[in-house]
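With one protein chain held back, the other chains of the complex are shown just where they sit.
Letters A, B and C mark the chains as written, and numbering starts fresh at 1 in each.
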Amino acid sequence: MAETYPHKEVIEKTSIYLPEVATLREKRPMTPFDTYFSFELRDHSLGHRPGQFAEISIPGIGEAPISVSSPPATDNRFEMVIRKVGTVTSAIHSLEVGEKVGVRGPYGTSFPMEALKGSSLLFICGGIGLVPARSAIKYALEHRDDYKNISILFGCKDPAQRLFVDELEQWKQRDDIVFYETVDTTDLSTYLEMSHMDLSYRGPVDEWKSKKWKDNVGVITTLFPKLDYVDPRETYAIVVGPPVMYKFAIMNLHDMELSDDHIILSLERRMKCGVGKCGHCQIEDIYVCQDGPVFYYNDISYIKGVI
Amino acid sequence: MSKEVKINVRHLTRVEGHGNIVVDVKDGNIEKLEWQVPEAPRFFETMVVGRAYSELATITSRICGICSIGHTCASLKATEAALGINISEQTRVLRELLLHGETLQSHILHVCYLVLPDLFKVNSVIPLIASHPDAVLLVTKLHRLSNELCDVIGGRTTHPIRAKVGHFTMLPTWQELEELKRRLEEAKGDLLKLAEIFKSVSGGFPDFNRETEYLSLTYDEEYAFYDGQVTTTDIDKNISPDEYKGVVNEFVVPQSTAKYGKFNRASFMVGALARYNNNHSQLTPLSQQIAEMLGLKPGINISPYQNNAAQVVECVFAVERSISHIEWLLGQELKMEKPDIEVKNGQGVGAVEVPRGILFHDYSYNDDGICVAANCVIPTNLNHNNIQMDFEKMVPEMLSLPEKDLQFNLEMLVRAYDPCISCSTHFLNVEFKK
Amino acid sequence: MSDKPKVAFFDFACCEGCQLQVANLEEDIIKLLDLVDLVEFREVMTGSTSETYDIAFIEGSITRKSDEKRLKDIRERSKLLVAYGQCAVNGGINRLKNIWHSMDDVKKCVYGDDSYMPHLDTYPTKGVDEVVKVDLYIPGCPINRDEFLRMVKELSLGKIPRLPNHPVCVECKLKENICLFDKGVICLGPLARAGCGAICPSNGSPCEACRGTVDNPNKNAMHEILDKYNYTVEEIKRTINLFGVNPEVKK
Partner (left out) sequence: MELLKISKKNFLSFVDKKMSEKKSRIVGVIQKGSHFVFDDLQSSKDLRLDYDVTILPPKKYFQPQKEVMLKFAPKNVESYVAVNSYDPITIFGIHYYDLAAIYLMDRAFSDGDGDEHYIKKRENSLLIGSYPQKHFKQRFSRSVVKDQYYKVADLMLVDMGDEYVIEVVSEKGKNYLKGSQLKKNTYSLKQVEEAKTHIKDDQKLPVTVDIASEFLTRNYYHSVWKYFGDKCFSCGSCVFVCPTCYCFDVCEEIDLTLAAGQRIKVWDGCMLENFAVVADGHNFRRDRADRFKHRTFRKVKYLPDRYRYFGCVGCGRCADACTADIAGPNKVFKYILEKQ
């Protein structure tokens, strides 16, 4: 293509793709491949609602959508837990405290915590799904009086992959909520299957090699029978987990006579822009980045393959 | 004199492909003195059998990345000869341009990146980036020009895309040709500077001569590259390329996966110096001037190291000849051609001069235009024997030198030939010397 | 000396056209040399200065036992091993000899009674990953210079470079070429892995899949189309396997 006209390049002040700067303030490994990060924006709070996500970037490496796992805050801090799976997530893992990342967001829909006031909440979290759910769980616990019963079910692959271990223990102790957790297996060899990831943080692996897991074993749906009667009219289920989990969780919720408009999900898709332009996250007619990631199930249940 | 020498250069550097130098001298007696070619053989002959005539150039171009254009031209000529296809003047000129682009590219790469470091006494061109930045930039500029010439005409620098049996699949635009011409004109001055740099260090070549037979194409109308008959310094009557087997007489030796060749003497030499020795009177004025400046006499030059000077001269020729070809093209209405190809059986030979010397491709096709036999005679092969003979004269002459210097001279000798070893081990219609 | 990655280049059976692409980077190679510490590159420099390599680039296919040893030795000393050029990636054009002949035939046909001579030994052509583990592939015959540069840059930044997994047609469309099928010419673009900038179709010549195919090529659909154009099974196989791609259709 012959380009004859002189090219003018201008600086855009308001680009939707321009990240802000955030500083890494705290970093803590949680499992061999999940790390907790606390970031701080320069002069304002992220202003997110529970369940929203932000695009985190490093120039020259790339950008990745990551859920905010802290509840809404008034200070400039926000928390994330990032699983090391590829280019961007690895680069973020290798950051030191004091180093910086780019942040765009918050984006997407949130768990309707206001609308759910006065209802009972049933959280069903699988694996890293606990990360976005935690923002809502913590919000609900901070506003404990606004909600009736709060129940939390958490399942993950094996004991060494549990996230926020201290908080799980606290929840277990609380008597104003119901908390059950389970692991798929106590056999830590799943780590070996994943050995293409370098196990830079062996802590939990070593810990659970010597300790014995005394809690439940089995997939997350095995926890459902432990729940007392759940009133389907006043209970809302918040479901976040890996793709395979949704189908079974929803089947169980249906058995408990929860209707689709009482089931709230957070979905994950390939996502590039985060602002409804690039098309990657589109499932049928919805854009997960804008119409989601949080959905009432009745809004999307017509879509084949949505879960 | 009692002298011990043990030289064992495994995988000589700064040459294309793998070659070893082995010298074993005990008590002043030469026990072993070998130029070895251990490159892995690649069996192109078996690879082309069963393939269609239209694919042969694609495959045989992969014999060598550096002279892929030469192989393409020889291959297309052989196929066209076998199938009785005539090409237009336009296609011929475009192919010649391509070939000149490759000559320039290969000679610059060889003389500047591979030989000059020896003369500057460094291990590669990399230290020269810091010590002689202007010279390096000059070289990269010329090298890039040669590459872009090949890009514009052939579609790609290595393994040309557009040159096909009987035609080109795409033609350069008028603007591209104009631009090329402008830059080639500029390159003349750059080459002059380069020649001066070369001259200023060429005292570093060892003093060594050996008369041999010089073999190349020759053509009535110009300094031969694309067309011509086979000639040598030892014969009066030129020979048709079809008769190539009687000229090259290839044979196999145990130290080599490549074949050797000989004709009227124990060995012969092909390449820039052979071409110069046979055809220098047909050079353009500027290239003759450069030849004189670099000490090449209009006659037979017998130091193998002079091959590098001849390469510089040919660079100038390639640039001048390319300019006149481009001028011709600019004067034409260039047309996309559709070759009229009648698939039939036949056998044909294609011969061209590539940077390292004369190259033959010889194909036989069946009624469906499928290749049933092929033979490629590669110039580097033809020189291996001459290198060995040079070794045999040089080592006794220089036995008094420190081992390190002897080794250096031998390495430089091999590099002077610009051997393209991976190329030379690619064809395999081998007959054994019994 | 420096914390730049130590880089070395090695070649096996091939035309060395791919290292020529590296040499042809011209001015860029000078900048490149700032990024890396080139410790071994036999074709352009004398000497090898390192015991270990951060990145070893391997060119060429493996065609005999003695090469395997050398390759394994390089692997042991290299942190990251890159197969660059189609010969290294899957044997490339050298693989043609595997398709048409048994190795005994090849050797007999070529070397006659002397085929026992050890230095003439050969076996069916292998890609590098049939002998040692390969960390990264740069396909193409020859490699694309821009892709090579991109990979080196990404490696220097600690990224894991990725190959495109879409067909050549994508890049051909971006160039606004007239599709060769419109001219009745069969093109392998719909199966072939992009990354070359559709250089062949852009030069009026059909794609020959020199970079291999995408991960999941629809060969069945190609066979249907070739049928439509009255191509025979033999011709189809020939066209597709030029650069070592298996032409078979999934049943």
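The criterion applied here is as follows: a contact is a pair of C-beta atoms (placed from the backbone, for glycine too) under 8 Å apart; a residue touches a chain by one contact, two chains touch by 3 or more.
Since the structure is predicted, the reported quantities are computational estimates derived from the model, not experimental observations.
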List the displayed chains that the omitted chain touches in the full complex. A, C
Omitted-chain contact residue, chosen from A:186, A:216, A:282 or A:301: A:282
Selected residue (touches chain absent from view) among A:81, A:273 or A:300: A:273
Logged for chain A, residues touching the omitted partner chain are 1-19, 21, 57-63, 85-86, 89, 100-102, 243, 268-270, 272-273, 275-280, 282-285, 290, 304-305
What is the set of chain C residues that contact the non-displayed chain in the whole complex? 28, 31-32, 34-35, 149, 153-154, 156-157, 165-167, 169-170, 173-174, 176-179, 181-182, 189-191, 214-218, 220-222, 224-225
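Here is the rule we go by: only the chains that are shown with their structure count from here on.
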Mind checking the centre-to-centre distance between chain B and chain C? Centres are C-alpha means, answer in whole Å. 25
Would you kindly tell me how far, in whole Å, the mean C-alpha position of chain B lies from that of chain A? 64
Inter-chain centre distance, chain A versus chain C - centres from mean C-alpha coordinates, in Å: 41
Can you list the residues of chain C that touch 2 or more other chains? none
Indicate the residues of chain B shared as contacts by at least two other chains. none
Which chain C residues qualify as touching chain A in the complex? 157-160, 176
Help me check something: in the complex, which residues belonging to chain A touch chain C? 1, 60-62, 86-87, 90-91, 94
Complex interface listing, chain B residues touching chain C: 11, 13-17, 38-43, 45-52, 55, 58-59, 62-66, 68, 109, 113-114, 117, 123-126, 129, 136-137, 140, 143-144, 147, 155-159, 161-162, 164, 169-170, 252, 254-257, 422-423, 428-430, 432
